[in-house]
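Remarks on the structure that follows.
Note that one protein chain of the assembly has been removed; the remaining protein chains are unaltered in position.
Chains here go by letter, A, B and C, matching the order in which they are written, and residues are numbered from 1 within each.
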Amino acid sequence: MIKKILIANRGEIALRVIRTCQALGIKTVAVYSDEDYGSMHVKKATEAYHIGEAAPAKSYLNQEKIVEVALASGADAIHPGYGFLSENSDFANLCAKNKIKFIGPSGKSMQLCGDKMKCKDAMAKAKVPTVPGSPDLVKDSDEALDIANKIGYPVLLKSVFGGGGRGIRLVKNDKDLKEAFEIATGESMAAFGKSALLVEKFLPKIRHIEFQLARDKHGNAVHIFERECSIQRRHQKLIEMSPSPVVDQKTRDKIGQLAVNTAIAVDYTNLGTAEFLRLDDGSFYFIEINARLQVEHPVTELVSGLDLVKLQIDIANGEEIPFKQKDLAVNGCAIECRINAEDTFLDFAPSTGPVSDVTIPAGPGIRVDTYLYPGCTVSSFYDSLMAKLITWGQNFEESRTRMLNALSDFYVQGVETSIPLYKTILQTKEFREGNLSTDFLERFNVLDKLKSDIKKDTIEKQDVALAAAALYSTYYSSRIKTTPEISMHWKSKLDRA
Amino acid sequence: MIKKILIANRGEIALRVIRTCQALGIKTVAVYSDEDYGSMHVKKATEAYHIGEAAPAKSYLNQEKIVEVALASGADAIHPGYGFLSENSDFANLCAKNKIKFIGPSGKSMQLCGDKMKCKDAMAKAKVPTVPGSPDLVKDSDEALDIANKIGYPVLLKSVFGGGGRGIRLVKNDKDLKEAFEIATGESMAAFGKSALLVEKFLPKIRHIEFQLARDKHGNAVHIFERECSIQRRHQKLIEMSPSPVVDQKTRDKIGQLAVNTAIAVDYTNLGTAEFLRLDDGSFYFIEINARLQVEHPVTELVSGLDLVKLQIDIANGEEIPFKQKDLAVNGCAIECRINAEDTFLDFAPSTGPVSDVTIPAGPGIRVDTYLYPGCTVSSFYDSLMAKLITWGQNFEESRTRMLNALSDFYVQGVETSIPLYKTILQTKEFREGNLSTDFLERFNVLDKLKSDIKKDTIEKQDVALAAAALYSTYYSSRIKTTPEISMHWKSKLDRA
Amino acid sequence: MEYKIADIEDIFNAEITQVLGNSEYLVKINDKERHLRILAMSTRGIEFLLDQKYHNIRYLENTTANIKMVVDGVQITLNKHHKLNQIVYKNTGETGRDDTQVNLRSQIPGKVVSIDAQEGAKVKKGDVICVLESMKMQVSVKSHKDGVVRKIKIKKGGSVAKNDVIAEIE
Partner (left out) sequence: MEYKIADIEDIFNAEITQVLGNSEYLVKINDKERHLRILAMSTRGIEFLLDQKYHNIRYLENTTANIKMVVDGVQITLNKHHKLNQIVYKNTGETGRDDTQVNLRSQIPGKVVSIDAQEGAKVKKGDVICVLESMKMQVSVKSHKDGVVRKIKIKKGGSVAKNDVIAEIE
């Protein structure tokens, strides 16, 4: 039985894990970098150890140091959170070598999940549909043509040396494919000395729908419904929800079973997520397994009533999952907005610095997972996720309305946030109707809508601003005082400079 | 359709009503006394009107003024909250006369609920068991003896002129009863010129269990499970939960149906609560209907997923209850602790004044309904309920553990609170086992346990306190400064005096 | 006092017209009288009821030119000196000055952002001679008469004090 867990992470997810440990009476060990002295996870853990400099490579990615702290503090397990070392099979193996339980899948399974081609191969054997395309590298343009004709145009010609959109060509017919193949091969030979190209079907308008998985060491496996994560920017999820507006119970049962099969196919244990693309025709294609707890796991918690971190710990302890698939039913609707420190109008560039004031919304159906507190700092060394605002409602509309109200109550002073963007998105007709896709922001010109919303807000509040200014001018010039306890200090950047 | 609601209340319940109105797009009108300028309900409502002096009689109980504000602001409905005018049938009638919807039962039904003897009579007709005793005033000692022998000793001899424990005599046999009757009659004649005595069965160890009711204007009626409210002090509820540890589904169905019958018996509409006493032998006795939203309604919301204030508004709008009894099922377990501003060791005397600092717990499964914010004031003019801390869990134990953690995170500076008492109660073996009764605090010497818990806490924290003191002494005497940004100002009552 | 709000074209007017006591005021906003009751003031900002409606204002920045505030969660920048251009012109080029006067003087201190006239050029009264940045605003200094620019006495990027000669115009 796990009695003490080192959390090899920071920010909201470290706090999330601590919260469950507290509820279970499990001790926690926090680790922190130079940047995180004053961070909440240091304060909330049973113990906290300094592990190095601000740069992740010198602290949160320092495998040896983290294992050293785990051993020194007597932790018998490590929870990796998400990001950092969470999907690093070497680290999972290092933990195993030091007889520390790694709360996640085995290193072997994790490695298989991380290797796209091997994973695709395993899925083919398990009869899980993946995005149609070449089963392996294509050796020449004839093979590419052959495959393209089999799966149908348009197709993507992808270099395995690419990544993040680079080295990908959209091709619409045989002639273009032939030409593109020559150019891509030439480029690749010049740059890498070898060519490695894949053909994959181009999917024009897609939804990102994923299934929460759990599988224990005894082979029991369930899915805990889907999450729709189609609202994205630059392939980063912004808003997630469960259930998906396009998944009915029949689809849930069918694709959920497929998702369970993916876990079995790679001998996956603990919690994971099977990600799928869904086309408008209702077809689903498996993309990958995320071998860890997801950022968006709270939406699943709110509609299932489960504590997923507890489930992770139970499975790591070798226990059986304490329920069957048939015991699970979706209760209401949950939506999550990732409150990022970023400037929407600067191409979502990170916005960092000290946060002098914070108001965190609260109330029925509102959950906030965050590391923010007044006086904290949003560091430039780590990711821009400051908080996750999650609302639950009996149905989508109740959840959405609660989210809109909660977004209005959420205030972070000192950094730019994605809050205004979410208010605009949630109010669009398309979002309300569940008309989602990964290109939602571009397809519906959401940034233009945001600009106009901001102007509308300004106009709505102009009289109030003017009253505040008039009050200020009067106070400042004549210093009217009505009651002695009222005092006012005017902040001014000039004064402080 | 109601478009604008005046909330004839203050504090957390005013905020609770505003929250639902915001979610439904209904405008809200707050009213406030001299004492409540800076109160949260003034800030959160769409509009706020000053209605008078701090004393309730001059503001929150001023029926004419409140109706005047409702008419002036264009509110088409009034929500009374609990307390104040919520069970005042004159006020309900005044609203009706001014064509303002009163969100609650009709004045007539409310009056019937408030008249104990008439209500008991109605229940007898509806075959709802009430506490055994005389159906009306007893005319002489012979009648009293007759009834006592029918219901069995011990019995209580009650004067209807008493109240709050006064004028009640515990009697164990015929001889005592005869004597007591003479004395009580004599006393009553001397004090009031007439005698009015009742005989009621004495129930030694009781649980307080109540059922949430809803009945619409079309006659549809449901119960929304029970709440166990046995943890009390001086007949005031402290901790409530749903479900009750002693109510299984069969009992819930049976007593729930009885509860529905009570609503029908008095032609009750809107939300209400049927209160019962339960004996250790499993028998239930109806006591009264609370003709309003209860303080403890959130526990029912958390296990049912319903928004009870929304349901109140829907029913007031003349809509049908949008579900049937069979659609409802208890989901998990919810516990509520009433965070009162009171000194447990001063016989729960109110503790009022400015609250300079507040930390409100948050996280999964935690809900806090409160008017507190740093810098607010707990007024001596109103009741001592500052906050309701409600936790949800998949089962009682998860809910209890979450409550314990949340209580530890809850901090209110400036007034004494009932938080330490709740920590002690929740940790007792008896509470964990569900061994509850209205005399829980006395029966298990909880205040002694609290004292010893406080001493234990002090011992556990002594080293930390000493370290803090040492740090202080060093700073104070030699003013060591390690980094320029660290500065410390020592608060001292002497300095401030 | 008049204000301009960033992103909105109009010019707005707001002033306190009456102090009613008990933290209450009458405020005239764009010629409409409104009732205002202050609930709380702190170093961070102010909370008040405007015509019975609650508002929370956080002041972020206050300079001689701007007030930057967050009104009920909406960030708004009020420009306090939208008429500075006019005022400056009034005191230099527009009126009152003798046409025989050669020196064009700056009525405000500032940094020279641009020089918009060249020595030897013909200018008309009101033509922009240079632009100064002052109090975080850009202010044009305009010619006080028709004439020929004899000499530019300032440098781009340099500073001018109040009453410094900008140019000699004959």
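One rule holds in what follows: contacts are C-beta pairs under 8 Å (C-beta built on N, C-alpha and C of every residue); 3 or more make two chains touch, one makes a residue touch a chain.
It should be emphasised that the depicted structure is a prediction, and the values quoted were computed from it without experimental measurement.
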{"item": "Contact list for the unshown chain, restricted to visible chains", "value": "A, B"}
{"item": "Residue in contact with the excluded chain [from A:K43, A:K205, A:R234 or A:K254]", "value": "A:K43"}
{"item": "Footprint left on subunit A by the chain that the document does not show", "value": "37-38, 42-49, 73, 375"}
{"item": "Hidden partner chain, residues of subunit B it touches", "value": "357, 408, 411, 413, 454-455, 457-474, 480, 482-483, 486-494"}
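As a working rule, only the chains that are shown with their structure count from here on.
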{"item": "Chain nearest the overall C-alpha centroid of the shown protein atoms", "value": "A"}
{"item": "Farthest-lying chain, centroid of Cα atoms versus that of subunit B", "value": "C"}
{"item": "Centroid spacing, where centroids are CA-atom means, of subunit A and subunit C in whole angstrom", "value": "47"}
{"item": "Distance between the centres, which are taken as Cα means, of subunit B and subunit A, whole angstrom", "value": "41"}
{"item": "Subunit B-subunit C separation of Cα centroids, rounded to whole Å", "value": "58"}
{"item": "Two or more partner chains touched - positions in subunit C", "value": "23"}
